[in-house]
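What you see is the complex with one protein chain gone and the rest in place.
Up next, chain A:
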Amino acid sequence: MPALPLPKAFARPTFALLTALALGGCATQEAVTRADGINDPYETQNRKIHGFNKGLDKNLVRPVSQAYGVVPVEIRNTVNNFSENLSMPRVAVNSLLQGDLRGTGLATLRFVMNSTLGIGGLFDPATELNIPQHTTDFGETLAVWGAGEGAYVELPVFGPSTQRDTVGLVVDFFTNPLTTNTNNKFDDDLRSVPPSTAAASVLNDREKFSDTIDSVLYESADSYAQSRSIYLQNRRFELGQDSQTDIDPFAADPYEDPYAE
């Protein structure tokens, strides 16, 4: 039923320059502007960016991901492992900031094991030894600290986000020890490695969930609204903030029960 990991592919990789998009200011809890629980005051602007992102996908990301899909899956998995491993310092720090000691331990353990036994993170012995995967980011840290979600925003290249998650993205990028400027020529060349492997992971996801992503972007009546809905549902679920949204269609409209006699 994997219509799902969709949002992962929309995901927030860790490359690039997002500063301009911090969108002035931290997300504070704003009044939700619509009945459906979506706060989207910048819709006009967002839709323009969505159009740009779609063009980018159609002309670049999608074709390149299909080409990347030709690369043997073993190699792609190795790249993914490597990229995931490089994100572990971030995950450990953010888990700690959230008071999640288990998460901190998992991320640290995974980083140490995969960097050594896994030869610099090319392999994933931690998973084979049943150490669960764990991921988080500064957007989640902000949520744990009580910052509101803020408005929905669609970022160029990065896709669907919220003001809170955009701030998280920027902070994660600039606090990543692996991408920090060290004024050392050798190290500085290596700084491009994490963003590049993250981009490769995104391509991999774009290819793997191609059917689903294509159906949202190119087959739905309003791809902007669908991406927004799916992103927010999934992100709130990840953050445990989906406030138990059981839908009871049987009770939803007593006048239209198809089974009423």
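In this text, a residue touches a chain if its C-beta (ideal position, glycine included) is under 8 Å from a C-beta of that chain, and two chains touch if they have at least 3 such contacts; residues count from 1.
Heads up, the rule we're going with is that contacts and distances are computed from a predicted model.
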Hidden subunit of the complex - UniProt protein name among "ABC transporter substrate-binding protein", "NADH-quinone oxidoreductase subunit K", "ABC-2 type transport system permease protein" or "Cytochrome c class I": "ABC transporter substrate-binding protein"
Sole contact to the chain not displayed, among A:Asn77, A:Thr108 or A:Thr175: A:Asn77
Omitted-chain contact residue, chosen from A:Pro72, A:Pro177 or A:Pro249: A:Pro249
On chain A, residues whose C-beta touches the chain left out of the figure: 1-7, 73, 77, 133, 208, 211-212, 215, 219-222, 225-226, 229-230, 233-234, 236-238, 242, 245-253, 255-256, 258-259
